[in-house]
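Here the complex is missing a single protein chain, while all its other protein chains stay put.
After this line comes chain A, so read on.
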Amino acid sequence: MTFIAKPRLHHPTLHTNQVGYTRRDYEGRISTLCAGCGHDSISAAIIQACWDLNIEPHRVAKLSGIGCSSKTPDYFLGASHGFNTVHGRMPSVLTGANLANRELLYLGVSGDGDSASIGLGQFANAMRRGVRMAYIVENNGVYGLTKGQFSATADRGSKSKKGVVNSESPVDLVGIALQLGATYVARSFSGDKAQLVPLIKGAMEHGGAAFIDVISPCVTFNNHSGSTKSYDYVRQHNEAVSRIDFMEPGQEITTDYPPGALVEVEQHDGSLLRLRKLHTDYDPTDRYAAMSYMQTHAALGEILTGLLYIDPLATDLHTALNTTAQPLNTLNAAQLNPGQKALDKINAALR
């Protein structure tokens, strides 16, 4: 954490991407989170992903709830509109925003307190509704802003900083997302940028509800020996199902890996997710196998990371509602109002 304001100007020779932005243009305000917070690493991964994808920052709408994680949208994409909503209810606000203008990219950032407790219902329903968005949960298993209470994702038996043992079962957001129909489900670790950045890129380009659960240790309240969300614990128990590369549409596809060890998943827009399998029997397009595989590994005490499931043909809520291609927020009275002539007929039928 630093209190030194970032200079607005940057060196003219900084490298720009295809849409003319430097990486600095994807940054936001200085983070006020604790030094070493996993959430800052996730912000950095989002910045990297958006820069790599050549997304114009103002075409992203970033929404969050309340909590440490939900503060982070202020720290990236400074030229984007952001919305800190209310605790746990970001999914509904994002859904409404998405309905109003389908042309923007929607990035929802939430935390485990936000999404697994008060907002569990909204999280679940946004997944089943298929709202097109990248929904990232920054999961540290603890309430940071209120100084260290367990959240609903804390594992049974894990210890708080004050030594209290958690007696309740954890909510597994990945399991819920898989069960309720999310079409892109991943888990990652804030300390594994190489895995996280392509996962975010895939989520941003995905045609439906994309969910990434990112284990993000809280350095202040949940990075001790009894925690199962600490850096050390996650590094020791991480089991990756895939190493991922993301290919933009039109870009030449190259690979360093031998054929047979790769699976390429084409997204709705033609972009490719290239997965290097660590487990040759892992198929990321089989929802039910993903659920079973994840639970099996969870029982072994392993945290499965990588792209767990993708439906490459996913569609979204707008498709389900058959809404017009023109954003609803741009329709005018001439397009929306049936006029007096139609009213005359209605009046006549009511006499």
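Convention: a contact is a pair of C-beta atoms (placed from the backbone, for glycine too) under 8 Å apart; a residue touches a chain by one contact, two chains touch by 3 or more; residues count from 1.
Everything that follows uses one rule, which is that contacts and distances are computed from a predicted model.
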item: Record-based protein name (UniProt) of the chain missing from this complex, from "Ferredoxin oxidoreductase", "Putative Coproporphyrinogen III oxidase protein", "NADH dehydrogenase subunit F" or "Membrane protein"; value: "Ferredoxin oxidoreductase"
item: Contacting the left-out chain in the complete assembly, out of A:Gly78, A:Gly148, A:Gly191 or A:Pro312; value: A:Gly78
item: Among A:Val171, A:Met291 or A:Leu328, the residue in touch with the chain that has been omitted; value: A:Leu328
item: Candidates A:Ser69, A:Thr95, A:Gln195 or A:Thr220 - the one touching the absent chain; value: A:Thr95
item: Interface with the unshown chain - residue positions in chain A; value: 56-59, 61, 63, 73-74, 78-86, 89, 91-101, 103-104, 121-122, 125, 129, 317-318, 321-325, 328-333, 335-340, 342-343, 346-347, 350-351
